[in-house]
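A single protein chain has been omitted from the complex, and every remaining protein chain is retained in its original position.
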Amino acid sequence: MESSRKARRRERWIEVGLAASGYLSVVVTVAIVAVLAYETVQFFRLPLHAADPRLLSARPDLQRLVEARPDLVGNPWRLVREFFTETTWSPLFSTKRFGVLPLLAGTILTSTIALAVAVPLGLLAATYLSEFAAEGLRARVKPALELLAGVPTIVYGYFALTFVTPLLQDYVFGQALAGQNALSAGLVMGIMILPLVSSLSEDVMRAVPADLRQGAYALGATRMEVALRVVLPAALSGIAAACVLALSRAVGETMIVALAAGQTPNWTWNPLETVETVTAFIVQVSLGDTPYGSVEYRTLFAVGMLLFVMTLGMNVVSVRVVQRFRERYL
Amino acid sequence: MTVRSVADAGWRERLARRERAGAVFVATCQVATLVGLVFLGILLVDVARDGAPYLRPELVTNFPSRFPHRAGYASALVGTVCVAAIMALVAFPLGVLAAVYLEEYARPGRLTRLLEVNVANLAAVPSVLYGLLGLGLFVEGLRMGKSLLAGALTLALLVLPLTILTAREALRAVPFSMREAAYALGASRWEVVRHHVLPYAAPGILTGIILALSRAVGETAPLIMLGALQYVPFLPRSVWDYFTVLPIQIFNYVSLPNPEFHRLAAAGILLLLAVLLGLNATAIWLRNRSRIRW
Partner (left out) sequence: MDATVRAHLRPEVARQALPGAEPVLRVEDLRVWYGARPALRGVSLEVPERRITAVIGPSGCGKSTLVRAINRMNELIPEVRTEGRVWFRGRNLYDPDVDPVEVRVRIGMVFQKPNPFPKSIYENVAFALRLHRRLSRRELDEQVERALRQAALWDEVKDDLHRKSGLELSGGQQQRLCIARALAIEPEVLLLDEPCSALDPVSTARIEALMEDLRRTYTLVIVTHNMQQAARVSDFTAFLLDGELVEFGPTEELFTRPRDRRTEDYITGRFG
C-alpha cells in the first residue's frame, strides 16, 4: 500500500512536469504578444514622451524627434493616423516620418508576385501528382519538391541578388530593372513557397472521395475533365486555405527580400523598382545601432506587431477553411 | 420515345479535341512539376561555380577579415555549433515532453484543443517575430545582452512548436495495441510511455529533431536581431560572449560591395548546404538503423 501511494504520487508529479512543458507553449505566445504589445503602445506614446521635459533631457533620440516633428509632440493620435495612412516611412532619417504604407506596399507587392508564381505552378504540380502520376513516381517526386522548402532562405536571397536580377537585366529589362527589385525577390520567393501550395493542395485533392471520380468517368469524362471539372472544384476550399498559408509564409519571409528587394522604403506598385518590406525593415534596423527604448527601437516592435496581426489573421482564416472542408467530406 | 445517341459525327471530332487537350494539359503539369527542381539545380550549379575558388581549408580555419583572400568562416562555424548545441539541449527535451503530454496525458477537451491550436499558430509565426521576442525578452528584459546564450534560447523557442508537432506525429504512429498490452500488464502510464511508446517512436522523434535542427542552423533573421554580429574575428569565450553564425557571416559577405566577397559568400553557402546535407543524411541513416532493429 505504502509503495503504491508513493508510486501514484510520483506519477502525479510526472504528469505535472509534463503538463508544464505542454503549457510552456502558451507562455511563449503570451510572451510574444506581451512584448509586442508593450513596445507598440510605447511607440504610439512617443509623442507624449517627447512632450515630457524630464525624459527629453536624457534622450537624444527624443530630442531629434522633437526637432524634426514638432507637430507630433503631445499628439499621439496624430502618430496613429500617420502610421496607418501616410506614404512616407523614414524613422531612421532626420525627417522622421512614420507612414507605414510603403512597407506594406513592399510586402504586398513581393508576396503577390510570389503567389502569382507559386499558385499556378503549385496547382498544376498538385493536379499531376494527385490525378495523373503513378504511385511510384509520386513517391519520388513529392520528397524532391519538399527539398525546395528546406533550402535556407539566405541561399535563395543570394541567388536572387547575384543571378536572377543580372539575368533579367541582361535579357529582359535592361537597366529599367533596379539592382534590388521586387520582381526578382518575388519570383524566387514564389519558387520557395511552391512546395507549400503543391503539397497541401495535393493532399486536399486526394481526399476527394473516389466515387466522385467514378461517377464522372461513367458519364464519359476524360481524365483531364475529371481533374478540372470534378476534383478541383470539390477541393477548392482546401486549396484556398493552402494559398492563404503560402501567402502568410511569403509575408513573413525576410532574407530574400532583405537582400534582393531592397532596404529603401518606396511607395510604389512597380515591380521593377526597389522596395522595402515590413520584414526587411526589421532587419535593417537591427543591423544598425538601436539603443534600448529609443524611437528606432520602438518602431521595430510597432512594425512587428503589424506583421504578427497579419500573419496570425491569415493562419486563423486558413485553418477555419480547412475545417469546413473536412466537415463536408468526412 | 426513341433514344437519341449523342455520339454523332461532330461529337467524334470534339472528343478528339478533348483528348488532345488532355495530353497538352498533362505535359504542362509535368513541366510545372519540374520547374522547381530545375530551378534548384540551376541554383546549385551557380553557387558552386561562384564559390569554387574559395573551397580550400582556409575557408574553415580563417577568421573574417577585410581582405577576401584572408577571410574565412572559423568563428561562424564554431558559433553555429555552440548555438545549435545549447538550443538542442533546451528545446528538444522540452518539445518531446510537451508532445508526450499532449499525446498521452492530456484529456480531450476545450483546454487541450486550445493548446493544440496554440502550438499550430506558433509554428506559423514568422521567424523575425521570434527575433523580436528574443530581443525584448532575453537581450533587454533579462539583461543577457547580445550573447550566444540569448541567441540559443531564442532559436530554442523558434523550433519548439515544430519539435512538438513532429514528435506528436511520431507518437501517434505508435499502434494502440502496444500500449494496450503494456497497460494490461499493470504498467503505469509513465512506465508505458517510457519503456514502450518512446522507444518505438524514437526514430520518428529523432527525425523530427534533426528537421528542427536543420531549420535552426539555416536561420538568419532572428539572430540578426539578437545582435549576432557580422564581424567577429574571434571564437566565443563563454555563453555570454558576442558570437556569429554561418548564415549571418554569409549575409555579411553578400552585403559587401566587393564581388570577391560575394564568391566567399557562395563558398559559405556550400559549407552551409554541406552541413545540412550531413544532418539529413545522419537522420536517414539513423532512421534506417532503427528500422532494422524493429
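Read from first to last, the chains carry the letters A and B; within each, the first residue is number 1.
The rule is simple: a contact is a pair of C-beta atoms (placed from the backbone, for glycine too) under 8 Å apart; a residue touches a chain by one contact, two chains touch by 3 or more.
This structure is a prediction, so every number in the text was calculated from the model and none was measured.
Of A:82, A:202, A:225 or A:276, it is A:225 that touches the chain left out of the display. Across the entire complex, the residue among A:48, A:212, A:240 or A:272 in touch with the chain not shown is A:212. Subunit B residues in contact with the hidden partner, per the touch definition given at the top, are 1, 3-7, 10-12, 14-15, 18-19. As for the chain not pictured, it touches subunit A at residues 134, 209, 211-212, 214-222, 225, 229-230, 233-234, 328.
Heads up, the rule we're going with is that only the chains that are shown with their structure count from here on.
If you average the CA atoms of subunit A and of subunit B, the two centres end up 17 Å from each other. Against subunit B, the residues of subunit A that register as touching in their complex are 7, 10-11, 14-15, 17-19, 21-26, 28-29, 31-32, 35-36, 38-39, 120-122, 124-125, 127-129, 132, 141, 144-145, 147-148, 150-159, 161-163, 191, 194-195, 198, 222-225, 228, 245, 248-249, 251-255, 258-259, 279, 282-283, 286-287, 292, 300-301, 304, 307-308, 311-312, 315-316, 319. Put simply, subunit B touches subunit A in their complex at residues 18-19, 21-22, 25-26, 28-30, 32-33, 35-37, 39-40, 42-43, 46-47, 50, 94-95, 97-98, 100-102, 105-106, 115, 117-122, 124-133, 135-137, 140-141, 157, 160-161, 164, 188-190, 214, 217-221, 224-225, 227, 247, 250-251, 254-255, 262, 265-266, 269, 272-273, 276, 280.
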